[in-house]
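The structure's right below; bear with me while I get my questions together.
Heads up, one of the protein chains got dropped from this complex, but the rest are sitting where they should.
In order of appearance the chains are A and B, and numbering begins at 1 in each one.
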Amino acid sequence: MPPKVDREKCDGCKAEKESLCEQVCPGDLMHLGEDQKAFCRMPRDCWDCMSCIKACPKGALETRIPYQLGYHVARLIPMMGTNTITWTCIDLNGKVERYQYRNRGSDD
Amino acid sequence: MAQTIPKDFNEIQSEMIETDLLIVGGGNAGCFAAVEAKTKNPSLKVTIMEKAHISRSGATAAGMDAINTYLRTDKGETPESLVKWSRAQVGGGPIREDLALSNAKILNETVDMLEEWGLPFVKDEEGHKQLRGRFDVSIHGEQLKPIMAEKAMEMGAQVLNRVVATNLLMDGDRCIGAMGIGVRDGKFYVIRAKATIVSTGGACGIYKSPTTDYSGAHHQTWMCPFNVGTGYAMGIRAGAEMSSLEQRWVATRTKDFSGPVDTLSVAFGCLITNAKGERVMQVRYADKGGDKAARFYRLNAPMTEWLEGRGPTYVDTTVLSQEDAKDLREDLLNERPSFVLFLASRGHDITKEPVEIYGSDPYIVGGHTGSGYWVDINRMTTTPGLFAAGETAGGNPNKFVGGCGAEGRLAARGAVEYVKNVKLPALDKAQVEKEKERVFAPLLRGPEYDGVTGIEMEERMQRLMDEYAGGIHQFYRMNEERLDHALKNLKMLKDQTKYLYAKDLHELMNALEVIDRLDVAEVLVHHLKYRKETRWPGWQTRMDYPDVDPKLDCFVESRRDQKTGEIQMSTRPYEQIIPGDRTKP
Partner (left out) sequence: MEKTKAPSKIGLFIFDPGGGLARAVDLGTVVQKLIKMKNVSRCEVIADIWSGFLVSVKEDLKAGNLNRLLWVGRFSPYQEKIIKAELSAEGLNPYLHEWCDVEEQGVGKEGPDRAVQTQKVMMLVQMAVGRARLIEALEPVSLPAVDAVLIIGAGVAGLHAASSLVKLGKRVYLVEKESGVGGKVASLHRLYPRICDPRCGLEFEIEKLRGSNKLELHTLSRVKGLDGGPRNFEVKIEKAPRYVSEERCNGCGKCAEVCPVTIPDDSTSHLPQNPHQSGKKAIHSPTPMAFPSAFVVERRYCPPQCRECVKACPTNSVDLEQTPSDMTLRAGAIIATTGWDPYPLSKVEEYGYGLYPNVISNLEAERLLENPPELKEVGFIQCAGSRDEKHLNYCSSVCCSVSLKQALSLKERLPNSRFSIFYQDIRTPGFDEELYQRVKSLDKVIFIRGLPSTVKPDGENGRLKIRAEDTLSGKEVTLSLDLLVLAGGMAPSGGTGEIAELFNLPRNNFGFFESHLQCHPEESQRAGIYVGGACRGPMNVGQSIESTHRAMVEALQFIDGTFLVEPTHPLVDKTKCDKCKRCMEDCPFSAYYFDSEGFPTPDLARCRQCGNCMGTCPLTAISLRHFTIKQTAAQIQAIKVSSLPKEEPVILAFLCKNDAYHAAREAADSDAVIPANVFFIKVPCAGSVNNALLADALSFGIDGILIAGCKDGQCHSVRGNQLVKTRSGDLADKLKKMMIEPERVRFEHLEIRDSGRYVELVNSYMRDLKAMGPNPFKV
């Protein structure tokens, strides 16, 4: 399921050519519209790899499970540090689970 | 943003590039090949042609939670023990033990390079890489792809992002580079290279996926759906020899939302169960080794349970403590984060309810099974100047991330030696113009053309392959007549590619992708027809030939006749190097 775009937040990366989600999408699916807001041009083709979610500097993108497969609404939000990642998962019932670890290098 | 879409043939701009080594596909194998080539010869010009953006492209885009092959020498593992294990995973082969051994010898070095580049490995108390199976080591691999990509660039490889390869550039029988289209700039790329490594990954989307419902979930596939088999297709069209395509890979995945099952079953010991509560592998496959049975048995087991009336099937996660379950989800976040979201969207507490599993659509992936180019020990294909590594190189299954990286390095070594003695011939303008016409034709037909889109044809082909060439909806089963039907219709589809049209460059890419998939599908069906036996149930199940035929203990090979276009089949013998029972790990 394609990422849901928060159009208030999305600033098209102020980009001349491509936004970061557009650059990073392995499927060439994210695209900047005439209004400089990102959208997914072929929702069916998204692989849910979440690369765009991680890349978005504005926190404007969120992956959602297609309703055909999962109930409304659960959230999974990555937060990228320099060498760290945290994930916050909020399930259907509002239960929050958090994860944090290094994604590069090692602890001293 | 507005793309540069050429309106007529003369508007198409061409980009001519000359390089020493061209790497088609900047994934795991491609990045390692680039690093190795630049290490061996820093003055070598290395160019990576990348379909997407190298920082997050291909199969490892989302990350990885383990390196599935690493030799814990302190536990007595050796290259030979790995090859033996790998051979057993494919039911005793045939496998290319020469290739597998050479890979295994530089495997640890390759995996250690990843650590040096900054990939975090989980360590055990003694400071060794933490094992989660016999050969798998745990990682926090969310950044795996960007780490590899940055290293390749740091070493000085030139990267052409968003350039999709369409065909090899040939000088007679020799490969002298590749051609492609820029999906962002709309340009035609001609890259002349003294040597070319094809590392485009495997082929996904030949078959219909079990979650396809034409809504938002067409790409609930195990393999990266953007890996469409272009590497194989280009070789097939250029007359290179393909090996063992009939050894398809099917994965066991979590049902409805393709999540990794190995993480659950191998790493966390959650066993496969069926509707009756039976431990499937122990009860049904005891004679094959139970939970340690060859991989295809394990992968085929869930679907067999469904077929035989014992579905649904599960991995029993209820054995997990809450802490284990959280650790498990953390592993999943490293590889398939959206699966964690999927569980959350169902409010699924895996310690209370098991996770349902199901089969996947079949794939051609030479990093997992033996499908791919026939290569020599230097990873050169039967086409001089063309090397293959990773999923594209055949004969050497169970490479996975570490092995594909190692093979990228071996291919680079072969290529670096090869370029020492070759010169680039003059450009064959006719060949280039012909290819340019071919690839831009769907776009130049215009958006109003009364024809077929790439997506439409893809869905038609996927359904055909699913039903007639042993897809998941047929429980991977096939017979001669169905395969003939598939072949007949594949020929029709191939002929109909002349009606493909595209509105923009993305659709043009879709159209070219289906052409590539059709070429792979056609050769695949020939392979499936040739192996009149059932050697690897699930991966290759012939209902009309249910048993193993000892005469077919060999490699099945194919090559497209460059004059007639016919697929010619042949065999090559298996050579055992590591002694012992081939079916025992």
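In this section, contacts are C-beta pairs under 8 Å (C-beta built on N, C-alpha and C of every residue); 3 or more make two chains touch, one makes a residue touch a chain.
Bear in mind that the values here come from a model prediction, so they are computed numbers and not experimental data.
J.: Just to verify: which one of B:11, B:109, B:124 or B:154 makes contact with the chain not shown?
T.: Within the whole complex, the residue contacting the unshown chain is B:154.
J.: Would you write out the residues of chain B that touch the absent chain, in ascending order?
T.: Against the left-out chain, chain B lists 53, 55, 146, 149-151, 153-154.
J.: At which residues does chain A meet the chain that is not included here?
T.: Chain A touches the chain not shown through residues 9, 13-20, 23-24, 55-59, 62, 75, 77, 79-86, 88, 90, 96, 98, 100, 107-108.
The definition used in the following text is that only the chains that are shown with their structure count from here on.
J.: Would you kindly tell me how far, in whole Å, the mean C-alpha position of chain B lies from that of chain A?
T.: Between these chains, centre-to-centre, one finds 25 Å.
J.: Can you list the chain B residues touching chain A in their complex?
T.: Going by the criterion above, the answer is residues 1, 52-53, 55-58, 61-62, 118-121, 140, 142-143, 147, 161-162, 183-184, 211, 213-221, 224-226, 256-257, 326, 329-330, 333, 336-338, 340-347, 506, 509.
J.: For chain A, which residues count as touching chain B in their complex?
T.: 1-2, 15, 17-18, 22-29, 31-32, 41-51, 55, 63-76, 78, 85, 87, 89-93, 95, 97, 99, 101-106
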